[in-house]
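Every protein chain of the complex appears in place save one, which is left out.
For subunit A:
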Amino acid sequence: MSQLSVDHLLGIKYLTTEDIQLIHKTADQFKEVINRPIKKVPSLRDITIANLFFENSTRTKLSFELAEKRLSADVINFSAAQSSVKKGETLIDTVNNILAMKVDIVVMRHPNPGAGVFLSKHVKARIVNAGDGAHEHPTQALLDSYSIREKLGSLEGKKVVIVGDILHSRVALSNIYCLKKLGAEVMVCGPATLIPRHIADLGVKVELNLKKALQWCDVANMLRVQNERMDISYFPSVREYVQQYGVTREILDGLDKEIVIMHPGPINRGVEITSEVADSDQAIILNQVENGVAIRMAVLYLIASKIQHHDQ
């Protein structure tokens, strides 16, 4: 297979296993490219990409922008804070105004789940979802699974636990879809208040005890506690959360095996994981960041390859 089955990247849910494998394989080649003395290729030099960020983001936005520039695309950036959205303009009007400037691909982050799907039905450009509310964050799941594959060789039969605030996490949902499609076993672990009620229906195990979860897994993906998404209190105090679900060196040393530690960032050092764990050899957090650029280059390249030259 040499092309994606989809025209837009809206979520992992819509991708086939072959799509994910194609993205990973293409990212292998881009990883080689970004380690060259000159890291730029001319593939997308006639493509214009708009990064529409209706919600704050640092690393995802930088990672996409770098990927776009390394593919030689023309890039325009938009952030809602300084825009006409504040004056009451609708999403479709905002995007259509940007598309009138001959944009081919829209990379969008939006606080509302389903914003990408909605947009893909109303505008002509290709849409890449860079996170929609608590729904999906497909490129994060692709880079997480790619990083595990790079570290452990394959995903088949590997045990991955996702720890923390599952309820408010788009990373968790995309990861669950992606890891399951690639043959991994998935468990979620966190306070009962932060685990969605029907999560087991997705075929994942649920564990409330962190030590048991870590003993079970090969990889622990530690999520950030998303205080900004919480409108009520889900646990008594941060101190209590740390005691129950924070990963420390002592906990890792107490396991009878060495597990891989991941974190999508930004880290609350001393909350989800201690600095000692974050900076240890077991953590592949910086590999995830590096792989993020290669994965996003692969996604944009494969999406762009479906835009025929004469369509523009």
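Assume a contact is a pair of C-beta atoms (placed from the backbone, for glycine too) under 8 Å apart; a residue touches a chain by one contact, two chains touch by 3 or more; residues count from 1.
Here is the rule we go by: contacts and distances are computed from a predicted model.
Colleague: What is the protein name, per UniProt, of the chain that does not appear here: "Raffinose/stachyose/melibiose transport system permease protein", "Uracil phosphoribosyltransferase", "Fluoride-specific ion channel FluC" or "Peptidase M48-like protein"?
Modeller: Listed in its UniProt record, the absent chain's protein name reads "Uracil phosphoribosyltransferase".
Colleague: With the full complex in mind, choose from A:D28, A:E258 or A:D279 the residue touching the hidden chain.
Modeller: A:D28
Colleague: Out of A:T58, A:T90, A:S233 or A:Q308, point to the residue that touches the absent chain in the complete complex.
Modeller: Reading the full complex, the residue touching the unseen chain is A:Q308.
Colleague: Just the residue numbers, please: which parts of subunit A touch the chain that's not shown?
Modeller: Residues of subunit A in contact with the hidden chain: 2-3, 26, 28-29, 32-33, 36-43, 71, 301-302, 304-309.
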